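Take a look at this one; I'll ask things after.
Note that one protein chain is taken out, while the other chains of the complex remain in position.
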Amino acid sequence: MHFDLEIGGRVRRVRVERQDAHYQVAVDDRVFLVDSRAVNRETLSLLVQDGDGSVRSVDASVQPRPGSSTLDVSVSGQTLPATLLTRFGARPAEGVASGSGPQQVLAPMPGKVVRVMVAPGDSVEPRQGLVVIEAMKMENELRAARAGRVKTVRAAEGQSVEAGALLVIVE
Amino acid sequence: MHFDLEIGGRVRRVRVERQDAHYQVAVDDRVFLVDSRAVNRETLSLLVQDGDGSVRSVDASVQPRPGSSTLDVSVSGQTLPATLLTRFGARPAEGVASGSGPQQVLAPMPGKVVRVMVAPGDSVEPRQGLVVIEAMKMENELRAARAGRVKTVRAAEGQSVEAGALLVIVE
Amino acid sequence: MKKILIANRGEIAVRIIRACRDMEVRSVAVYSDCDRAALHVRMADEAYAVGGNPPRESYLRIDRIIDAVRRSGADAVHPGYGFLAENEEFAAACRDAGVTFIGPSPEAITLMGSKTAARQVAIKAGVPVVPGTEDPLGDEVSEADVLAIAKRVGYPLMLKAVAGGGGKGMRMVTEPSELASALRAARSEASSAFGDSAVYLERRILTPRHIEVQLLADHDGTVIPFVERECSIQRRHQKVVEESPSMAVSPELRQRITSAAASVARQAGYTNAGTIEFLLDADGSFYFLEMNTRLQVEHPITEQVTGVDLVQWQIRIARGERLTLDPAAMLVPRCHAVECRIYAEDPDTGFMPSPGPLRGLRVPHGPGVRDDSGVYEGAEVPIYYDPMISKLITWAEDRPGALARMKRALAEYEVRGIRTTIPFFRWILEDEDFRAARFDTTFIDRKLGARNGEPLGAPDDEHAVVAAVAVALRQATGSAAPAEAARAESTSRWQQAARQGALR
Partner (left out) sequence: MKKILIANRGEIAVRIIRACRDMEVRSVAVYSDCDRAALHVRMADEAYAVGGNPPRESYLRIDRIIDAVRRSGADAVHPGYGFLAENEEFAAACRDAGVTFIGPSPEAITLMGSKTAARQVAIKAGVPVVPGTEDPLGDEVSEADVLAIAKRVGYPLMLKAVAGGGGKGMRMVTEPSELASALRAARSEASSAFGDSAVYLERRILTPRHIEVQLLADHDGTVIPFVERECSIQRRHQKVVEESPSMAVSPELRQRITSAAASVARQAGYTNAGTIEFLLDADGSFYFLEMNTRLQVEHPITEQVTGVDLVQWQIRIARGERLTLDPAAMLVPRCHAVECRIYAEDPDTGFMPSPGPLRGLRVPHGPGVRDDSGVYEGAEVPIYYDPMISKLITWAEDRPGALARMKRALAEYEVRGIRTTIPFFRWILEDEDFRAARFDTTFIDRKLGARNGEPLGAPDDEHAVVAAVAVALRQATGSAAPAEAARAESTSRWQQAARQGALR
């Protein structure tokens, strides 16, 4: 099996092959012999033997982010994102476009709308505050990612909202 | 639902009925209102309201002993055995008779036989040593439960045995 | 004292239940609907429901908590911190119900709970205070009037809730144009957190350290202060890392600042456990800031450096025992201790709360490590309360040892299912200025600002290669185990939303 993986700021070519009880894994031009054991439902204990014979021990878990092709890879307690690329090196479409198009500002958690700071038609600057939601006793300000004009405001002060509720659309 | 339960040295009549989100449980003439939540695959958090309105909090798990009608009931970290009786108050048959008949002495764990102290035909006293098995770096002496005569010896010194292996039969 | 009701939840309720057990006293929990299976409920001997999820419907309901006191037959109440801990009505309601409130008198709570009255007490005790307003500015004081008063105090200044604590209802204002919105925000937060929207103004000391002194006071007039705590590592005015002793406090300064703290407590006629907070200026002068009339979140570091169990002493003082501790020994640190407050927040999305089910939990152990947690594997972190899930404390013979141990303990800490601030602490621990103890209260916000939203803990290439190996193994073996179902069920929608939302 082989695939391309974007991780740590670079695309790497990864190849993996079973070898008896172990796996041979190549990452670009480095080759490892790996012994893997599941230690709980989500965690693998990996012993990764390098070309020089030294064997690193790491606990690893790999969790797909829902609705996205990104994997959260946790190795020895540090998590970093990785993206599996298709055979042709292309990045699969993301659920939400991030660079352009209308911004849909969603409630990131269930909570109460304590302030609405914009009205339809307002133009907004990048990082300008739009709505404040209170959850876990803290007020959290949701801001505009880019400059634009407020198209719709669905949030009302005092309203309780569910996670994912649409609050504001900025065009 | 109701059943008889032998626990803590007595047979108790137990009755349980669902009441909305709670359960009403009677143990002999004491009645409790119980709120139960599963906190992991094996443990229930119970809030047990007594007749006087006080509410005890206990973690409980109930594990059947394999091959037996005994349940190991763990409440707030202390385990005690309980036996579910049939409708007519009788105790269901146990996998192994304990009071009479031939004693089958089995290896309680995998290990190595380091000494065999009896031969077929020997008569043995209660608690007399029969076989010594080494496991976890300790020697464990298996003894006769009752007086009798050794019928069969299957264990040999130096032999590795699996858990449950038949070692000696005493009649 | 045979049975103590704990009018709180989370880690502090668990901490107090443990103290009860350690003294062979029975413990009683109270809980809101969503906390039915919370750790404090499971650990207590008894537990009583007190209402709905929002604090105002449960943990702030004095009537229902007093009702639980009656039903359980508890003879004392420990309020923990937050919720009703600094509410004089609650302390009075306990007294009226004939049970002991484990804390100061209602009068002391009222006196020191008003930040403006507390300043007066400090002044009377001969302890310097930060220049500012001496009277509360309630809703009846207009924005224009506050602007005028602010001009006299001078900019930059701090807007603070009179009833405040924990950084809530607090705002820094650097120039007049910011005052109006800061005032609205502070009043709104103060009102929602404390039920009192009054604020006051204080001159902003530019690069102060936050130094505080824990003390115990018995009913015979003995007041014992402890080695100071260093609490300058704050994010948006909330302490996130504390340590003891402070590297900025010499034995001589320790003498002076702990004596000042004891004088304030004596002046207030204070009893039980309390903490005096000071600002320590770069020139070595210190100012009284406020008094917390309750157990402090960060009390464990004091317990580690002195060997004293503060919660047990709270109970002993409340039942009339005299302080028998050696005051001199309480000012000599036996070790260096550090605490990290682990929050269910995602440091990579601006510290957004990350509630949800705790799918996996492995907690550090071994020498010099203490974990005061309020959760367990399988528990749900609710959205209604403070997102702190645990306090991780480490100690060693010296500061570098305690920090190395914290780094080790954080590496052992594994939380699956929700995001936590663990990567944030790893990052702080690598900071050269932090390691050299060169910081003030603006440290974290400055350092975070300088990152410009860069993700924390960016990996080196070697780390990325090993991570690629892990992905290869997952692809080859089809994940660790039958985890697909579990994952699907427990990754909540809001996490998904948060990561795709406008905040990124």
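By letter and in written order, the chains are A, B and C; residue numbering begins at 1 in each of them.
The rule is simple: a residue touches a chain if its C-beta (ideal position, glycine included) is under 8 Å from a C-beta of that chain, and two chains touch if they have at least 3 such contacts.
Note that the coordinates shown come from a computational prediction; the quantities given were computed from them, not determined experimentally.
S.K.: What are the shown chains in contact with the chain that isn't displayed?
M.R.: A, B, C
S.K.: Need a quick check: the contact residues on subunit C for the chain that isn't drawn.
M.R.: 14-15, 18-19, 21-24, 43, 300, 303, 307-309, 311, 334-335, 362-363, 365-373, 376-377, 396-397, 401, 404-405, 407-408, 411-412
S.K.: Which subunit A residues touch the hidden chain?
M.R.: On the side of subunit A, residues 35, 37, 39-40, 45, 47, 53-57, 59 touch the unshown chain.
S.K.: In the full complex, which bits of subunit B touch the chain not displayed? Write them out.
M.R.: Within subunit B, the residues touching the omitted chain are 1, 3, 5, 7-10, 12, 14-16, 18, 23, 25, 27, 30, 32, 34, 36, 38-44, 46, 48, 56, 58-68, 71, 73, 75-80, 82, 84, 95-96, 98, 103-111, 114-115, 130, 134-140, 142-145, 163-164, 170.
By definition in this document, only the chains that are shown with their structure count from here on.
S.K.: Looking only at C-beta pair counts, which chain-chain interface has the most contacts?
M.R.: Ranked by contacting C-beta pairs, first place goes to A-C.
S.K.: How big is the gap, in whole Å, between where the Cα atoms of subunit B centre and where those of subunit C centre?
M.R.: Roughly 47 Å separates the two chain centres.
S.K.: Among the residues of subunit C, which are close enough to touch at least two other chains?
M.R.: none
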